[in-house]
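Complex shown without one protein chain; remaining protein chains in place.
Order of writing sets the chain letters: A, B and C. Residues in each chain are counted from 1.
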Amino acid sequence: MTTQPSVKTVTVTVDGVSLSVPEGTLLVEAAKQIQEDIPVYCYHTKLGPAGLCRICLVEIEKMPKLQIACNTVVTDGMVVHTASDKTMEGRRAVLEFLLLNHPLDCPICDKGGECDLQDFSMAYGQGASRKVEAKVAKPKAVDLGPTIVLDEERCIVCQRCVRFDDIITQERSLVVKDRGHRDIIATSTEEPYVSDFSGNVTELCPVGALTSKTYRFKSRPWDLNRTKTTCTQCSVGCQLYVDERYGDVLRTMSVAEDETSDGWLCDRGRYNIGFYNDPQRIASPLLRRGDEWEQIGWDDAVALWARQIREARDTTGPESIGVIGGGRLLNEEAFLLQHLFRSLGVENLDWRAGRQTVATPVFSGTYEELEAAQTILVFGVPPSQTAPVMDLRIRKAVVQRGARLVTVGPHSSGSSVTETHVRRVADIPSDAFDAERIAVVFDGIDATPMRDLHERFAELKRAGKSLIGFIPGEQPNARGAEAMGMLPRDGGRGTREVFSAAKDGGIRVLSLFGVNPALRFADGALATAALERTPFIVLSELFLTDTARFASLVLPAHGPFERDGHVLDMTGRVQRLFAAHAAPGGALSDGEMLVALADALDIEIPSPSALTARARAPEKRAMPRGEIRAAAPGGEAALRVIIRSDIFAGGGTVYHDERLEELRPRPIATLHPRTAQALGVAAGDLVDVIAGDRALRGLIVRVADAASEGTIRVVDGLPGAPANVLFDGEEVQVTKLEPAAPLAAAGAVAG
Amino acid sequence: MLRAVIAGFVAILAGFRTTFGYLFVKKPTIAYPSIKKQHAPRFHGLHELRRYADGKERCIGCELCQIACPANAIVVVGAENTPADRRSPGERYAARYEIDELRCIFCGLCEEACPTDAIVLTPRFEMSDYRRGSFVYAKDRLLVPPQGGVGSAPDERPNGIPADLGAVAQQKSTVDIATGYDATWYGRALKTERRGLAG
Amino acid sequence: MNAVPLWLIVVIKSAIVLFVVITTFAYSMLFERKVMAWMQLRPGPNRVGPWGLLQPAADAAKMLFKEDLTPKTADPVIYRLAPFIALFAAMGTFAIIPFSESPAGVWSVGDVNAGILFVFALTSIGVYGISLAGWASGSKFPLLGSVRATAQMISYELSMTMSVVGVLILAGTTSLVGIVHAQYRLWFFIPQLVGFGIYLITAVAETNRAPFDLVEAETELVGGFHTEYSGLRFGLFFIAEYMNMITVSCIATLLFLGGWNAPFGLTFIPGIVWFLIKGGLFLFFYIWLRATLPRFRYDRLMAFGWKVLLPVATLNLMATAAVIAAVR
Partner (left out) sequence: MSDVRAADYVGFETGTDDAAERERFAAIVEHLRPECERVIAQYEDARSALLPILHLFQNEQGWVSPAALRACAQLIDVPLSVVESTASFYTLFFRRPVGRYMLQPCRGVACIIRGAEEQMAHFRERLGIGHLETTDDGLFSYEEVECLAACDRAPCMQVNLEFVYDLTNESIDAMLGEMRAGTCAIARRTQTSPPRRTWIIQQDSGKKSAGAQDVLSPDDPGGIGDRSGKDMLRRIERDPELLLARPTRERLVRDGVAILDGEAEKH
């Protein structure tokens, strides 16, 4: 951050207390310094003033009328009374007005108990209504979209949701329609409210008008057990509250903080909580017997695992043992993992199990610095689907701070802010590098542009410019795994080499921790072939994923909110996790499994306190740079495949969360209208996407203007349609399947 | 010394007089199973969940009784009504409603807290059983039979949604609770029976 | 008369006495429960039979059908024997107790001229039952109970004997019949008022009844010597305790209240009735005592026995002897 110009302070007297605040401070913010609670509905620190609800009325001396604190800028010598009789009378009147048509169904309202309208009515309201007429009746449960339900009667039209949608996400789909007592929150007539941040509006809503479908009528706030922990659905590391009741995680709530989440949560982090008690979750170690799984005890499972490892080491040497995992483990577990296997002489350790190849940027920065950047360069897959809350920072930087957004590569940003989109590094406008503060967001997959720009970056550094990098990877703790040493060293082999070796039968035992290479590894064909040829695969997972098809032994692990430990977020900050949910009885955390394995193999492991200390102090070491790939061959006119990320794609927790049924992406191939026409397919057709002998079968065609011409976009990480059989950017052919007639008619285009 | 001995002796004699006197006092004991006492009209006994006269459950699953309960004896889990399966007026009903009668201290605060007069304490008090588990009363035992409903949901909209639960709370009255049961002597045995169910 | 052999007469007499005593025991127990209940404002047993009159039968049936347990650590032979010792000692006294007199002879199984000594000998044996039971149970509460029983027995037996010796001096005989006859004019509780008081107290202590029931103090020793006993064996202790109560009541009647002698010349009422009335009063007094007074603390019990009762009994004996010597 550059030094701020010195800000003039002004002195204001609030309720007899003299305060010095920077010039331009809003009265409502100034009053927070003395814990003076000025009630607000429409005002929100992150959304700014709107002046709609009028509840924040205060008395300011020398002003004839009551003023709203949320939109009044303090001036020198201002004398404010926030609790005078006149103020109270004003608030009482405002509340009476707000409550005119507000239904008194607090007993069944999801907000009841944590509702601002309730609280302020108790504090400032007049108690009984003077209205004799019936209240206006409106629809009670209007389905706004796949996640949100609106109760029109309860809405007090504070427009927090509308402004969130406008200011924060820039999506502008929510508006206020009509006027007077008829006005309601709505989207355009036929569009549902679809947003990756939709859950935030339920939290912003000061009344119970907007409610989450997943939490509707599940509980009352006072019944919930609340734990503050870190979200590990992606690498942003948002802090959040987990609310649990009777062993069910019922909802998550954002934490008001500026460091990581900025007070928001994405829908993946917020809503992917329904899998913990899924009946398909593994509850005891499973051993493969032909095509059947047999439940076995932990002692047998660990003994078998240890025996296989020992035999492999003694007969074919430690290089015939492979370990992949760490990106979903805690720092403690990742360290233990590499320590344990290194003690055995195994060097084939790697966390990379997907497309991402690097997790630690050369120059780290904080999210606040990202927000303050003047130019933001995004390379490869945009963060809107891999690290959504980070994307909000980018949107904020672009819209509120006037930063310039340049996206490089086949994908455009995917968010609704203004951007400069170029296909190649060479096309980046040269003035993009003129800014003082530059942020680089790199998907961590294909390092080619980084290599190309290496000299340029070094130059910028030398010029003393602020240059910060972010790698929003697909695995939440990839950076932690790197810092804990889960990388091949001393001649060890990385995932790709391990798979290559395994394909030739060179790997005897493969231990996988929370990874799903069959679905996620960049070279799906290689991964599948390798897994098929490996005689003994141990997989630590919550569910029987695509990779479990190849496993010999599946060990039930702990889920995200069942962990207690530390992770690193993508900026390198150590984040603390607290267990908020009790894991099923048969499951062990990865750490416990490793301790048991170490015991069975007679390996000494660090004490718990040493481990924690190690997890809190990430090692700073040079990391191998990402893979550099040759550009895929193919003429200009060829059809290329673009593999798209989606926050609700995946074969694990999302796939087994029945509440997310509506949000999960369908196997869809998106084409530009002209491309579709050239290929002779139309929306709703079923197609196969073929590259050589590999094929992605049975995709439903969608035609959209937003797609680029000459490309076909497919979604990564869908069980049943694993896009990783194709290489990103590869040249493909599309063949149309003759669909059974009813399919198209039934509107299979949905989603 | 002698005085103390005499005083002690007299005290003992006084004790003898007292105990002897009680021999002839009328005993207050009631031979309980064969003879039952009339209780006060608002005696706090076993709970019941009431319905409206149209058979809809009064309970809207708001969990206020649960939070009011000083003994943590109540568990309520709400769920949403659907048009096909309409349990209560309004949107929400209690999917689970359980009272642990062993924990319950019969203070009646649940009754006080209930905005719809759904949970009431009846004069029934005989609920002995051999298993602890059977003292957890769920909806199957708490809910009165459909024909046992009282009153109608006040201020209903065309399709049965209460316009204003606040109004319901204001109209709350314990009158029909006091008279909802016949708690009278029949010969020597007292019967506590839900009105309107017998015959 | 000569046609009937002596042994047959004794057997018949024994059977009659046994039957009467057992019945008395059973109903004295019911009587105690009822009186206790009334004094405590309760109705008492009233579910079995009219006014609960069949309660003893129900209790007996219950006792009979309860499981008879022997603890692992117990000495099995003595453990099983002890209740019989207690019962034998309690029952034995009835062999010589005269209940009344008719021209045909004394109503007793056998008249022994050293009757009072026989009685004391047997009651002293009774404590063996308790001590052995507690010791043989192999558990700490019974052992404590039995130790207490022994100590209590020694402390109070002495005073009791002393108080009785006064009567013997007055009567000049140890035959129970003789003692009764000696009270034809004056019941001995008048000249022997102090002795009578001491006897009352020590008799309660002898029979381990409240307020001297430290041997089985439930609140401290969980039942004391019979903690481990159940079923019939427990029942035997129970019988023994009530037998002892009846015994000391009878002895008190015989020694101090003139036995079957009618008071105020009311001789048209048979002697046996007087005997029963007097004994019944004693029993009632026992129950009344239990309903009124709380249990003694153990050290006070011992202090009272040695420091108060024994000196007073000794003085009483000396005074009696002096007076008799002076009169003669």
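The criterion applied here is as follows: a residue touches a chain if its C-beta (ideal position, glycine included) is under 8 Å from a C-beta of that chain, and two chains touch if they have at least 3 such contacts.
Predicted, not measured: the structure shown is a model, and the values here were computed from it.
**Q** Would you mind spotting which of A:Gly127, A:Gly491, A:Gly585 or A:Gly680 touches the chain that isn't drawn?
**A** Checking each option in A:Gly127, A:Gly491, A:Gly585 or A:Gly680, the one touching the absent chain turns out to be A:Gly127.
**Q** Looking at A:Lys32, A:Lys46, A:Lys140 or A:Arg549, which residue reaches the missing chain?
**A** In the full complex, the listed residue that touches the missing chain is A:Lys140.
**Q** Have a look at A:Val79, A:Ala93 or A:Val175 and name the one touching the chain we're not showing.
**A** A:Val175
**Q** For the chain that got dropped from the picture, name the residues of subunit A it touches.
**A** Residue positions of subunit A that touch the missing chain: 127-130, 132-143, 152, 172-179, 181-184, 186-189, 191.
One rule holds for everything that comes next: only the chains that are shown with their structure count from here on.
**Q** Just the number, please: Cα centre separation of subunit A and subunit B in whole Å.
**A** Whole-Å distance between the two chain centres: 50.
**Q** Give, as an integer number of Å, the spacing between the C-alpha centres of subunit C and subunit A.
**A** Going by mean C-alpha positions, subunit A sits 90 Å from subunit C.
**Q** Could you give the separation in Å between the centres of subunit B and subunit C, each centre being the mean of its C-alpha atoms?
**A** 54
**Q** Residues of subunit B that contact two or more other chains, please.
**A** Residues: none.
**Q** At least two partner chains per residue is the criterion; list those residues in subunit A.
**A** In subunit A, no residue touches at least two other chains, as defined above.
**Q** Hey, which residues of subunit B end up touching subunit A in the complex?
**A** Touching subunit A: residues 60-64, 66-67, 77-80, 90-92, 115-116, 157, 161-167, 169 of subunit B.
**Q** In their shared complex, at which residues does subunit A touch subunit B?
**A** The touching residues are 103-108, 112, 134-135, 137, 140-141, 216-220, 222-223, 246.
**Q** Given the complex with subunit B, which residues does subunit C contribute to the contact?
**A** 35, 38-43, 46, 288, 291-293
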